[in-house]
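A protein chain is absent from this complex, but the other protein chains hold their places.
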Amino acid sequence: MTWLGLTPAQWVEYAAFLAAAGASLITALGVLLAPRVLHAAIWLLFCLLSIAALYALLGAHVVFAIQVLVYAGAIAVMIVFAVLLLERGTGRGILAGSQHLFAGLVSAGALTAVLVPALAYTLWKHARAAAVSGPDTGPISGQAAAIGRLFLTRHLLAFELISVALLVAMIGALVLARPDRRRQEPPETADEAEGQADVSQWHPPLNVGAEEDAP
Amino acid sequence: MGKNSPTQPRFIPRRVIEARARGEYLPSLSTGTPDVPGRQEVTAFTFLWAIVEGAWTVVVGHWVTFKNFWRRKVTEQYPYRNPERNWKPRPGYRGDFALITDRRTGRLRCTACMQCANICPAGCIWIVGEGRGKDRHPVKFSIDAGLCMYCWLCVETCPFRALTMTPDYETAAARPEDLIRDIEYLRTRGLEYHEPLMPIEESAQDTRQHATGGDPS
Partner (left out) sequence: MSDLAQWLQLLRRYADAMAGRWHIPLLANDFLAWLGAGIFLLALITIVSLVAIYLERKVSGYIQSRLGPVRAGPIGIFQTILDALKLLQKEDIVPAAADWRLHLLGPVIFMTATLMMFAVIPWDRGINVARWLDLEIGLLYLVAVSGIGVIGIVAGGWGSNNKWSLLGALRGAAQLISYEIPFLLAALCVVLLAGTLSLSDIVERQQAFVTEWYIWRPILWLAVAIFLIAGVAEVNRVPFDIPEAESELVAGFHTEYTGMKFALYFLGEYGHLYVLGLLFSVLFLGGWASPLGGSNLPFEGFIWLNLKAWAFVLAAMWIRWTLPRLRVDQLMELAWKLLIPAGFVALLVVSVALIGT
């Protein structure tokens, strides 16, 4: 049973693809246009989720789960967390938007210049491969095992390098967040100064501890 | 107030305070109990032992609640269960009001001296007296239970020990004006009492004995 040359399953797939792709575009626009940073972060969350939906439609379940786990579940939450801390710390809302129009245009242009040829190359290559051996529908099962095997064999170096980079980032965050131990706070009161000078001079109130000494 | 009663501040040995002042106490996760004097080195053993000890206390706590789960419940479903039982509040409970009748003369002890009405913080006592000298007695005596804050000051201040509060607790009414106790009501209530009920200190003492004397389970 077909309609306009497509089976119902294909229709479902197309509808789902259109929904996910449209949602990702609209939410990406939302990220750009939202006036407040927190709204932009929530838009970003939905953008990441709709891209995850695209992965799921492609049958790439592992990538889908990693996208949701890492980007939506961790990174978006971290962004929101940071915004919450900053907004309440400064007492006023942070407005989204950039004052660096030129730098933004240059970086966006550079990204486009890299991405478009890469996409075009991939499409061209796959179209040729499909012309030779029919459409490549890829395996649905055994993906996780295959990806794991690739990580530990062919891409071992890259995998380890990335983990080292993450470790460096973690240590860097620790160093940045650590309070400076070398700088001593000046004592605020005379008692405190005395205490810092010689702790043994500190004496507890006389009534406390009297019971212990009594027979 | 005994030496070890809970209202006293907790006793802390002097050497513990001195050690704390020297900053020799570490967070509870890293060491055992915080009140052990002397420096606690964080070794692998103390660290792991703290974990084992904490896990054991969790197990003990769960055993306590598990036992409690199966114990008899103390909820009294008044008045839906055992309505015929004589429910008595704890001594010292202030529910209703009563004027005490003198047994010898058969008249109210009250002399309408207005001391209770004057001391009442809520101003809920309203008295009209009649007669002079020994004949002085109240004609009208109203207490508005809706205004009363149950502070016991009127009972305490009464020089003739004529007024009391009773442990009756079923005093609810549908309309606020039904909460006004007039003199007839108060006299009828007071027929059960020879003397005002215990002042608060004595009844508190009694409550303690009550609480420790009977195990609810």
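First chain written, first letter: the chains are A and B, and each begins at residue 1.
We take it that contacts are C-beta pairs under 8 Å (C-beta built on N, C-alpha and C of every residue); 3 or more make two chains touch, one makes a residue touch a chain.
Please read these numbers as outputs of a predicted model, since none were measured by experiment.
Peer 1: The chain left out touches which of the shown chains?
Peer 2: The undisplayed chain, in the complete complex, is in contact with A, B.
Peer 1: Residues of chain A in contact with the chain that isn't shown?
Peer 2: Residues in contact with the chain left out: 1, 8, 11-12, 38-39, 42, 45, 49, 61-62, 64-66, 68-69, 72-74, 76-78, 80-81, 84-85, 88, 140-144.
Peer 1: Could you list which residues of chain B touch the chain missing from the display?
Peer 2: 27, 29, 51, 58, 61-62, 64-66, 68-69, 71-75, 77, 216-217
Definition applied: only the chains that are shown with their structure count from here on.
Peer 1: Please work out the Cα centroid separation of chain A and chain B, and write it as a whole number of Å.
Peer 2: From the centre of chain A to the centre of chain B is 58 Å.
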